Structures are given as structure tokens and as C-alpha cells.
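Only a single protein chain was left out; the remaining protein chains are all shown in position.
Take a look at chain A:
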Amino acid sequence: MEDRPISLTLRIVAGIMLLFLLAPVLIVVPISFSADTYMAFPPSGWSVKWYVAIFQDPKMINAFWVSLALAVLTTVLSLAIGLPAAYVLVRLRPRGSEAMASFFTAPLLLPSIVLGLALLVVFATFGLLGTFQGFLAAHLVITLPYAVRVLSTALSTLPRAVEEAATTLGAPPLSVFFRVTLPMMRNAIVATSALAFLVSFDEVVLSLFMSGPRISTLPVEMYHHVENEADPMVAAISVLLIVLTFAVVVVVDRTAGLSRTFVK
């Protein structure tokens, strides 16, 4: 019973922090339903016209599809590359695997503006700027370190004996991997997918460097929109993005359990 006063203080601090984190949402949601032609808080009238406006803006719709395709492909490739990489690093441990592990996670340490600049220079020489492949490569640079990190941690904590049990029961190596190793890594795979998807979908800095006149992502389009106009449409888009993010989080929570997946 001694910790009652502490827990009250804690609750107040937590409440303030939550308020602080949610403040943008509390502002953005009302603005998205504004009837005004400019962003103002509180809005002078209510309407859903800015939601309608999104779907009438081909640039936004295009950018959305690009972002979605990019996020999905980035997620798939992050897993397709991250899983074998993690397996090699953790299980086969070739000479220099520790150095490779650090190398894999190095991009996490670079400010994305520096990374963007470097990619700009390299991609320009290969004509990848303003192409879908360019975006994909850039996003993978950011998501792969997370993927390799999360997946190798999961793999290294997975008890070997379980895989060995499968082996002695007659499962050849590939069967062991698909029937035992992979299912046991489910939480890590869900976490990696969610992380890769959200990071790719939200990514602005690298995408700004990569985008060109023919192709652009939703966050970049939103950025340009805000630069040129002050209407509440971006608020409406933001609300949709929040809903999408929330949906991903709910899916993760339902399939793998949020705290089990991210808090380790």
C-alpha cells in the first residue's frame, strides 16, 4: 500500500504524456472535418468535403497507390531478405558474421538526411531517381536493418533443441525450417512486417530525395501540398493514415500480441 502516492503521480505523468502524444490527433481530427478553405482551429463549420476532395485529387490517389505498393513490396522483400540473412548470421555463423551483423544495422545510426544525400548521389549515376525501383531500394535501406535485427534476435532466442527434436523425428532441414523454425518465429515475422510496412508508408526524408515528376509517394505529395496550399485536405489524409496505422497495430495485436511482439 506504500506505493499508492507514487502510482498516483505516475498516473498523472502518464496522463500528461498521453495528452501530449495525442494532441496532434485531437487537433487534426476536427480540422479534417472543417468547412473552411484554410486550416484553422477550431473550424468555423463542419463538413466532409475535404475527404471527398482527396478522392477527386488524382495526384493524391496516385501517390497513395504508389505508397501502398511500395510498403507492401518493401515488407515482402524485407522478410525475403531479412529471414535468410538472419538465418545465416545466427545459425551458420560464417567467418566475420559479427562484422556483417553490425554492417547490416549501420544504416540505423545514420541520420536519414545523410543517407538520403548519399543515395541521391549513387542513384543519380544509375538512373534510379524518380523510379519505383529507386524508392524500393531506398526504403529497403531503412527497413532491412530493423528486419535483420528483429529476426536474428528471435532466431537466437529460439531453443535449438526443438529443431533438433524435429530432425530426430525424421524432418529434413527444409521441413524443420518451414514446420518448426518459421512458425516459432511468427511473432517476430508479424513485428517485422508491421514495422517495415509502417516505416515505408511513413517515410518522407529519403522519398523526398528519390521522388521525381513522374512518381511520388503519399507523404511527399502531402508535404508538397502543404507547401503550396493551406487547405485542410492534408488533415483529412492524416486522419486516414492514423486509421490505417491503427488498423495495422490492431492486426498485430490480434495475431501476435502487441507487447509480446514489440516489448522484449
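In this section, a residue touches a chain if its C-beta (ideal position, glycine included) is under 8 Å from a C-beta of that chain, and two chains touch if they have at least 3 such contacts; residues count from 1.
Just so it is clear, contacts and distances are computed from a predicted model.
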Hidden subunit of the complex - UniProt protein name among "ABC transporter ATP-binding protein", "Nitrogenase iron-molybdenum cofactor biosynthesis protein NifE", "Lactate utilization protein" or "Cytochrome C": "ABC transporter ATP-binding protein"
Residue among A:42, A:111, A:159 or A:213 that touches the chain left out of view: A:159
Contacting the left-out chain in the complete assembly, out of A:11, A:59, A:186 or A:254: A:186
Touch list for chain A against the chain that is not drawn: 159, 161-162, 164-173, 175, 179-180, 183-184, 186
